[in-house]
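Missing here is one protein chain; the remaining ones are kept as they sit in the complex.
Presenting subunit A:
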Amino acid sequence: MSEERPFAIDLGRLKTREKPSDAASLRAADERAAGLGFVEREPQGKRGRKPSPRTDQVHAKVLPPIATEIAAEARRRGVVQGVLIEEMWQLYKDKSGI
């Protein structure tokens, strides 16, 4: 579609700027960042616990008060939170006729 553009970009004005990327600068930045808790968080090869055999895990991020309620209910029933999500999904499917 070629409807009118709300604004147009002048590519000539998008200029590149020099940024330090030598090893020493990056190492110094890494160190300062680590001091603020921005640390390496990538999976470390084979070390540590084997991945859970239950694949396709859902990692839902929900609002804190809802997370607290879900966690409390799972604890009360003695099930993992995924069981609640499975039940919610069933309800959702029933509701929407999937």
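Just a few scattered comments:
What we mean here is this: a residue touches a chain if its C-beta (ideal position, glycine included) is under 8 Å from a C-beta of that chain, and two chains touch if they have at least 3 such contacts; residues count from 1.
The definition used in the following text is that contacts and distances are computed from a predicted model.
Choosing from "CobQ/CobB/MinD/ParA nucleotide binding domain protein", "Quinol oxidase subunit 2", "Zinc ABC transporter, inner membrane permease protein ZnuB" or "Protocatechuate 3,4-dioxygenase alpha subunit", the protein name stored in UniProt for the chain missing from the display reads "CobQ/CobB/MinD/ParA nucleotide binding domain protein".
In the full complex, subunit A makes contact with the omitted chain through residues 1, 3, 5-17, 19-21, 25-26, 28-30, 32-42, 59, 61, 64.
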